[in-house]
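The chains shown are only part of the set, and none of them has been moved.
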Amino acid sequence: MIAKPAPSSIAIPTTMKAWVLGDPDELTLVDKPVPRPGPAEVLIRIDAVAICATDLEIISGGTPALIEGELPFNKNFTPGHEFMGTVIELGPSVDEFAVGERVAVEIHAGCGRCERCREGMYTSCLNYGQNYGQHDKGHRANGYTTDGAFTQYAVNHVNTLVRVPEGMSDETATLIVTAGTAMYGLDVLGGLIAGQSIVITGAGPIGLLAVGVAKALGASPVILTDLVDERLQIGLKLGADHVINAGKESVHEAVARLSGGRGVNYVFECSGAPNAVDDAVKLVNRGGRVCLGAFAHEPALVDVRHIVSNNIYLYGIRGEGQSAVKRAAALMAQDKLDAALIHTHTFPLSELPTGLRYAREKLDGAIKIVIKNQEI
Amino acid sequence: MIAKPAPSSIAIPTTMKAWVLGDPDELTLVDKPVPRPGPAEVLIRIDAVAICATDLEIISGGTPALIEGELPFNKNFTPGHEFMGTVIELGPSVDEFAVGERVAVEIHAGCGRCERCREGMYTSCLNYGQNYGQHDKGHRANGYTTDGAFTQYAVNHVNTLVRVPEGMSDETATLIVTAGTAMYGLDVLGGLIAGQSIVITGAGPIGLLAVGVAKALGASPVILTDLVDERLQIGLKLGADHVINAGKESVHEAVARLSGGRGVNYVFECSGAPNAVDDAVKLVNRGGRVCLGAFAHEPALVDVRHIVSNNIYLYGIRGEGQSAVKRAAALMAQDKLDAALIHTHTFPLSELPTGLRYAREKLDGAIKIVIKNQEI
């Protein structure tokens, strides 16, 4: 569906529907006041939001970076973070966007005042989660530490906004941020990947879009691994040169064969599997690089000696960064990356719990579930 | 001892004494022909060589990178790699050095023809160990895969040579390459370390010289950890701002206290301890970086989720690289780094086995044992 052209002035209601998280797994649909934008902020009418695996964690187990800090379960807020919508009100001083523009929204707004934000690494903000009251340092992580997108309206800093390419459906536009994370993973590996070999481990949404971005930028060969043939098939549609079902054949042997015995230049680890890091460092050649983009659940055994002997670099990333989301949007605008291939289901906002169940249980081949927020 | 000025022409004997490795731990002193330099090479009279922990491994257990490739025990060659000497003959086309110049020698000469060498990463040479006969790709690793320095003369490529600063003793000059490795570890962390906080884990030779290099470049604070108080004391002499005996207090608590609870910017892991990597990633702040410079012996449990959540980068290095050895020599020439502090014992070449025993058993507070190669 292509969103209808938005008028230059859009009526703003005073209240909205919002899902609010109570105790683990307790989501309630309530009425909340529509927030208003401050300086450098805009108010967005949320048109669509995709469900991410991390949403399931936040709702059931707690916000990742916070529980590591041993904080109590984060509740009384609205989760949801992969969203897009329409700008409907500008805060003071904003002229970067106009009312009526469609935007996708990055998750992280750094505090802008810590050492990391000052060097441009806003996803590594040292004030992560410092966003309340007198301790409000300005950090925002939609749906992680601050109110997110399982609702109808949201305020966001202009830094986090990326224009939705003309003609792109709302559903596809929710995947821009996912594609941006995939692109950022390739950025930290060096970014100059045309003609370079890469293995992407794990055919979840980020891994699949990483295949698409890598192919769009000319990587060759692009090898995708997973345990599920259906997902590998989507990888092939997104351009993977080779797919390996890790449950059916040895990934090491297959990659050795495909790389003339030397290993590949890069691995982008998107599976979170227990042995994933140790595997990854053994799939790259000497001097190779590995991006770690999945939240593993248990500490993993890693052959550190192999990393040292072979001058291997590893880069952990917690999400998008730099201008990767904007660059990924450009590839999508140019039809170089068909992100829509991973969108499988759509539900109205009122049926969010159903959507979450499809995502959690991977019902009916679910990959990306999109919620339409104005349908309720 | 300051080496006597060398004449512009130095007599070259036809044979020399050399220790040759047979089966594990079998070193024999034999007579061998003095080698002659080819194009881009020089003949060096070896004046002194320091014993490195890796020498002990190579002699007892096999050359690290080779055994990982499951090759047989590397024998019938001369180990030893941290050496310096005097140029006594120039190969064809060499005018970069003159006969009589004193030089320290980097371990690695890349093949110059693989993808890594072509990008300047010669320590990650993809033809590592390809140095014999028709398969000779040109890679050289003194004392690892090719003849090293427990002998009296050696041929080396001009790429591997660094001038010894005037007035520096032979013994100290053997430490230039060690200092270069320490510097390279800081390079890969970003290199701009004045005023930045760093923990160096492990007070072996590389860790101790890393303290010295970090202080020379203005890092602050520099925190050193180890289990041995005597080594930590030397760290203090090299400029460490704080030392932590990991056997007596919690490194995490101490570092948290010293860093205002945030963790440090960098960790340079030089211990090879089983928990070292997991500790390291938890000592840095969000967005922090870790250099892995020690050959651990067993796979280690690592909290991958923590790496991902916190955007942490890890850099394995197998030794010196880029121009780090030359830069380290410059710091030593300017008396900014007193590497001599880690030199503890000296033996003549004929007593190499005694020197190795001191190194292995850490007798009499041994850190760096230097062998004088012309004394036999």
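Labels A and B are assigned to the chains in the order they are written; within every chain, residues are numbered from 1.
What we mean here is this: a residue touches a chain if its C-beta (ideal position, glycine included) is under 8 Å from a C-beta of that chain, and two chains touch if they have at least 3 such contacts.
Computed from a predicted model, the values in this text were never measured in an experiment.
Q: Please state the number of copies in the whole complex; 2 are the ones shown in place.
A: 4
Everything that follows uses one rule, which is that only the chains that are shown with their structure count from here on.
Q: So what angle, to the nearest 5 degrees, turns chain A so that its CA atoms land on those of chain B?
A: 180
Q: In angstrom, rounded to a whole number, how far apart do the mean CA points of chain A and chain B lie?
A: One centre to the other, that is 42 Å.
Q: Considering only the defined contacts, which chain B positions touch chain A in the complex?
A: Interface residues on chain B, with respect to chain A: 64-65, 68, 116, 121, 123-126, 128, 188, 262, 276-278, 285-287, 292-297, 299-318, 321.
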